[in-house]
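Note that one protein chain of the assembly has been removed; the remaining protein chains are unaltered in position.
Naming follows writing order (A and B), and every chain is counted from residue 1.
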Amino acid sequence: MTAWLFIAPAAIAYAAFVLVPLAMSFYYSFLRWDGIGEARFHGLTNYLTVLTDPKLLQIIGNAFQLVGYFTIIPVLLGLAVASVIRGHMAGPFGTATRTILFLPQVIPLVAAGIAWSWMFASTGVVNQGLRAIGMSDWARGWLGDFVWALPAVGIIGAWVLLGLCTMLLVTGITKIDPSLYEAARLDGARPWHEFRYITLPGLRQEIAVCVTLTVISALASFDIVYISTLGGPGITTTVPGLEIYRLAFAHRQVGLASALAIVLMVLVLISIAPIQWFAREKK
Amino acid sequence: MKTALSNTLVARGLIILLMIVTLLPFIAMFSAALAPQGTYPNGLQWPADPQWGNFVRAFEVSKMDQLLLSSTLIVLGVVPISVLIATMAGYGLAKLTTNKYKWLYLAFVFGLTLPFEAVITPLYYEVRALGLLNTRFAIILPLIGLYMPFGVYWMRAHFLNVPHDLTEAAQLDGATRWKEFWLVQVPLARPAIMSLTILLFLWTWNQFLLPVVLVQDPMQRTMAGALGAFQGQWGTDIPLLCAGALLILAPTIVLFLMFQRQFVAALMQGAVKG
Partner (left out) sequence: MRNQSRHALRIAALTLSVAATAGTALAAPSCGTDPVVLNSYFETGFPLPTRLAEEFTRQFPNVTFDIKEDQFANMMENSPRILSEPNAPDLIRVPSITDLVANNLLRNLDADFDALGWDQFPAGQLVQLRVEEGGRPRGTGSLYGMGINYSMTGVFYNKELAAQIGMTEAPKSVAELDALMAKAKEAGILPVMQWNKGTGGFAFPLQNLMGAYGAPEPINDWIFQKDGATINTADNLKAAEHLEGWIKAGYFPSDANAIEYFQMMSRFMGGEGLFMFNGDWESGNLDTNAKDKFGFFIMPSLEEGGRHASMSSPLTFGISANAANPECAAFFLDWVARNEEARKINVEVGGSNPGGPTDLPMPAVEPGSVTEQSLAAGATLAQDNGAMDFIANATGAIFAAGWTPELQKMVGGQQNAGGLLEAVQREYETQLSR
């Protein structure tokens, strides 16, 4: 009884603003409704549309492409940095590093979007840099380019997540028993082998954390895209989050928006599950 | 010896490069913020005649003082309550329930990976039915609910690590329980509560989707939402936009620099556990 009194407030808040809306989302997803007039039952049609409409499939695909940038770049770069700087994070230099690398985590994604929109602008810093090293041919309007807009958005996400992943991995690496490295060195192991057989297994947990976090932020991205490209050019950078927002509030297709929302939720769960399982397996 | 030294150099060089990449967008914004108003600045350059006045004008047009107040009110509405009820529930789930109630815990955890977009449409209609659209409560109430999965998960994890004999001392009746919770458990949980507070503060301050959908008036929004509106209104003037964006960022960055250690610790633990 007492337990319930302790748990109830949280449970009520959670039910009222997460579980009930989620159930409503599920209910809406079977309707054909413009959000104002009368709703009609629409069966599984909305789900069928989400899973067959080439536009919506491309939009879902975009989110998975973003995973490539949001996840792979921070994790790989973070691993590289972590294995090189193992043990160099003490003192004021370490503090400065931590502080700076964490900055992107502290600021709103909107600000990251604004800053990078300006970096990627035709007259922005990226093009300035390219021209300075004689690669003027490469200068372009990055966020308006059919080939490069999505990678550019991906870079923004990678920038935001890089510091956090790096620091997680650096911290993880200090927890690995140093004697393992010494023993390996005595055996004449190459750096690559050290990395492959000591560092990587030792960081299993941290890598899983990084991957989980970054995959979620890629699949559920909204802020960065809304600010930097609004989904263009064409629909090359439109992500499910943005499309849900548009369908629900601009195009007034609440049913379809909700179906896409449910599909997005399921996709996140499906993507995360194997990572969690992988992390737990060899604990 | 020599390889160790060169190793250090490589390591430092790599870190410094990483730091430059991290800072570059901020520096670019800063240089653009000093260009004459209404122009399109050209890349990274120190302007011949830095227009510090852009910051003053950005402060005025963004009504920074009101924005700060609004964000602060929202944070005050969300964070203390969230932390309190999450702590209570964490304690309840960790110490007062048996395995039979594992499902309750799992129900909370289920929300951990939930993208906010999945519930934003019904939230809109729910908040509208409550008559709260365009008020700060439209952001405050849903956020409290949306933070529960993480908050409860976080606090439960803390309380699970508290040795059992502490609690066994005060068994049974509710009033005693309540006392024990406040006088023994909460003080002991201070580090965990502190970290949770920092994380929820940051997430609230930086929340964008909810204000965009639920609140039109920038003066009733969070900082991130206000920044979005600022971009909508002044995005056509790059120097002013950059100046305004930097101003809007300033309070968080100052807080972050002041409490750097606590922030970093909270973010790292938050990541690991979340």
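What we mean here is this: a contact is a pair of C-beta atoms (placed from the backbone, for glycine too) under 8 Å apart; a residue touches a chain by one contact, two chains touch by 3 or more.
Everything numeric here is computed off the predicted structure, so don't read it as measured data.
S.K.: Taking the full complex into account, find the residue in A:Gly68, A:Gly94 or A:Gly141 that is in contact with the omitted chain.
M.R.: Once the missing chain is taken into account, the touching residue is A:Gly141.
S.K.: Using the touch definition from the top, which of A:Leu57, A:Leu230 or A:Leu269 touches the missing chain?
M.R.: A:Leu230
S.K.: Out of A:Thr2, A:Thr45 or A:Ser122, which is the one that touches the chain we can't see?
M.R.: A:Ser122
S.K.: Mind listing the chain A residues that contact the chain we can't see here?
M.R.: On the chain A side, contact with the omitted chain comes from 34-37, 121-122, 140-146, 230, 232-235, 246, 249-253.
S.K.: Applying the definition given at the start, please give the residues of chain B touching the unseen chain.
M.R.: 38-40, 124, 128, 131, 133-134, 213, 216-218, 229, 232-237
Basically, only the chains that are shown with their structure count from here on.
S.K.: Measuring centre to centre with CA averages, how many angstrom lie between chain A and chain B?
M.R.: The answer is 16 Å.
S.K.: Would you tell me which residues of chain A are touching chain B in their complex?
M.R.: Residues 1-7, 9-11, 13-22, 24-25, 28, 35, 77, 80-81, 84-85, 88, 93, 95-112, 114-116, 118-119, 121, 123-125, 127-128, 159, 162-164, 166-168, 171, 205-206, 209-210, 213, 216, 219-220, 222-223, 226-227, 240-241, 244-245, 248-249, 254, 257-258, 261-262, 264-265, 268-269, 272.
S.K.: Which residues of chain B touch chain A in their complex?
M.R.: My answer: residues 7-8, 10-12, 14-15, 18-19, 21-26, 28-29, 32, 40-44, 84-86, 88-89, 91-93, 96-97, 101, 104, 107-108, 111, 113-126, 141-142, 144-146, 148-149, 151-152, 173-174, 177-178, 181, 202, 205-206, 208-209, 212-213, 223-224, 227-228, 231, 238, 241-242, 245, 248-249, 252-253, 256-257, 260, 263-264, 267-268, 271-272, 274.
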